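Every protein chain but one is kept in place in this view of the complex.
Coming up: subunit A.
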Amino acid sequence: MDGYTISVLSNIGLFAFLAISAWILLIAGEISFGQQAYFAIGAYSGGIATAVWQWPFAAGVVIAVALGAAVGALVAWPTMRLSGLHYAIATLAFAELTRASLNVFTYRRDIEGFATGPDGANGFGDIRWVYEAGIEPGAYLAIIAGCLGAVIGLVALMSYGRGMARLRIVGEDPILAAMQGLSVTRTKIAAASLAGGIAALGGALYAHLATYIEPAQFSVMTGVHALAYGLIGGLGTVLGPILGVLIDIGLLESLRVFAGYRMIVFGGLVVLVLIVRPRGLLDEPTMRRVQAWLRR
């Protein structure tokens, strides 16, 4: 694979984490415009762990996921009382609050003669683990693919067990869910925590690939894209949001056919899909047909 292909595939992989994160909340019946905040939290905490504290990469990723999941649960605790538009606005406000906080967040230490760490709006450079460990881009792509595989595997386990069914029941009819004995609040907090952890995992991987991160990268547009991927790709399967990323980054951005017009084409595509297939290309009926076909 040439360097360009590797970089496009890495990008697709990283955005897939964010897209799956937003997708999980869509399944649980909530629209979040704020998953980029957890991507940022993962990027900053993972970067601080390896670059400033000089922890091993794996420990940096673990701390990022743990922090993303913890903040996800903490933010969900008050906001799950909201629903629909109100929840969407609350998540947006939280994400902007996170970005504004990172703009003034400075935490620098002297590492081998260089001041290293986040420096407010100037960003956070020198997250150099990939170079220090001598990881080639192809190998790093394999790490991204492995982590993404783990997330897909987790969702597959939840689909086999009761997790995804719980999320879908609470997402479709919270009143019925409660009468079936399911705690809507707890289920939604669990979903938000899971979504936060997955986005933070993507963020930590992103920071180590980019080596430089700054608050402006985690803007509202990033979150809107993440949400749109699930809506385009479909809510019937975890492969839906990944399909959404493939369409946007794999086709529109990489093929350069729509160079300069990508955002217009993408925006139009979102509108079109939402009108024709409100629950995306791989929606529930489609997946039902696939499953029926597989059972034969």
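Everything below uses one rule, namely that a contact is a pair of C-beta atoms (placed from the backbone, for glycine too) under 8 Å apart; a residue touches a chain by one contact, two chains touch by 3 or more; residues count from 1.
Following the convention adopted for this analysis, contacts and distances are computed from a predicted model.
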(request) Among "Protein translocase subunit SecD", "ABC transporter ATP-binding protein", "Bifunctional protein PyrR" or "D-alanyl carrier protein", find the name that the UniProt record gives to the complex chain excluded from display. (result) "ABC transporter ATP-binding protein"
(request) Among A:Ala58, A:Ala150 or A:Leu176, single out the residue that touches the unshown chain. (result) A:Leu176
(message) For a quick check of understanding: of A:Phe114, A:Tyr160, A:Tyr212 or A:Tyr261, which residue touches the chain that isn't displayed?
(response) A:Tyr160
(request) Could you please point out the subunit A residues that touch the chain left off the display? (result) 154, 157-158, 160-163, 165-166, 168-169, 172-173, 175-184, 190, 279, 284-285, 288, 291-292, 295
